[in-house]
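Step one of this worksheet: look at the structure below.
Removed from the display is one protein chain of the complex; every other protein chain stays in position.
And now, chain A:
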Amino acid sequence: MNDDAPVRVRSLVKRFGRFTALDGLDLEVAAGQVHGFLGPNGAGKSTTIRVLLGLYRPDGGTVRVLGRDPAHEASAINREISYVPGDVALWPNLTGGQALDTLAGLRGRRDRAREEELVERFELDPTKKVRTYSKGNRQKVALVAALAAPTRLLVLDEPTSGLDPLMERVFTEEIARASAQGRTVLLSSHILAEVQHLCSAVTIIKQGRVVEHGDLETLRRLARTQIEIRADDQTLNRAAAELEDRGIPADRADDQLSVQVESALVPRAMEVVAACRVTDVRCGPASLEDLFLRHYEDAR
C-alpha cells in the first residue's frame, strides 16, 4: 500500500447491531487524485465517509486519513478536510452568509476572497435565511465552504444531487481547478457519467464490499453506450438479426430495440442502424444501474 496516500482503508468492518454495513472494505485514494466512489443507494458510501471523518467508530480494519487514525485524531484530520454531506443540515435561523462565517470560524482558517468568488460563481444569495433555502442552495453553502477552505482533501458525498445542470457545470470546473492545485478529491456518487467525466480513478462498492476498482482505463472499460431504436416490426427484426451476426446481443421490447456496447463497438452497431434506415435513434451513456444489472448482480 502507498504510505503517502491521503486515504488508506484496509478491511474495514462496520456493524450496526446485527446489520453489517461495511464488510471488509478496501479503499485507497492517491494524492492529487480525483477518486470516484460509486455504488447504489445503501451500498455503504456514506458510512465509509463517516468512518473517514471519525464520526463512526470502525469495528474492524485499519483506517488512515492524511496519515492519521480518525478514531483518535478526527479533529486534527478534519481541519485539513473539506466535507460536503449528502443531506446538508445548517442552522435554520442563520443566513447563508452567517453559516459560511460559522463554518470558517469553527475551522479557524479561511480564504475570504476565494469564498466570495465562489459565492458569485454558484450564484448563492448569502443574505437569505438558511430556513428558506432549497436543498440545492444548502448544498451550495456547503460546497462554497468546502472549496474555499484551505484544505488538502475534499470529501464530497453526492454533492450534486440538488444542483441544476448549470451549477453542475460550475461544480465540475471547480473540482478540476481543485485537482489542478494538487488537492485530493473523494467524490461519492451513484451517477456513473459524472464520475467518468471528473475522476481519474474509481472504486465501486455494493453491500459494503468493493466490486471493482481501478484507474481511468477501468472506467473506460466499464463504460457502455446505450443505443435505442424505434421502428416497425420488420425493421427491428432485421436489425436484431444483423446485430447478432456482428456479436452484439440486443434486447427487444414491443416497438423498440436496445443494445449496450462498449465504445469500440459503437461504430459497428451504428452501421447496422444506418443500413436499416432507422430514423428514431437514441444514443447515450449507460447508467450505473445498467452496469450493476449487467455486471454485479451476483457480486455477493
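Heads up, the rule we're going with is that a residue touches a chain if its C-beta (ideal position, glycine included) is under 8 Å from a C-beta of that chain, and two chains touch if they have at least 3 such contacts; residues count from 1.
The working rule: contacts and distances are computed from a predicted model.
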- Note on the structure: Per UniProt, and picking from "Energy-coupling factor transporter transmembrane protein", "Glutamyl-tRNA(Gln) amidotransferase subunit A", "NADH-quinone oxidoreductase subunit H" or "ABC-2 type transport system permease protein", the hidden chain is "ABC-2 type transport system permease protein"
- For the full complex, which residue in A:G42, A:G60 or A:G105 touches the chain that was left out? A:G105
- Of the listed residues A:A5, A:L90, A:M167 or A:L243, which contacts the missing chain in the full complex? A:L90
- Message: Considering the complete complex, identify which of A:P6, A:G54 or A:G208 is in touch with the unshown chain.
- Response: A:G54
- Absent chain, residues of chain A that touch it: 50, 53-57, 74-76, 78-79, 81, 83, 85, 87-95, 97-98, 101-108, 127, 129, 131, 142, 145, 149
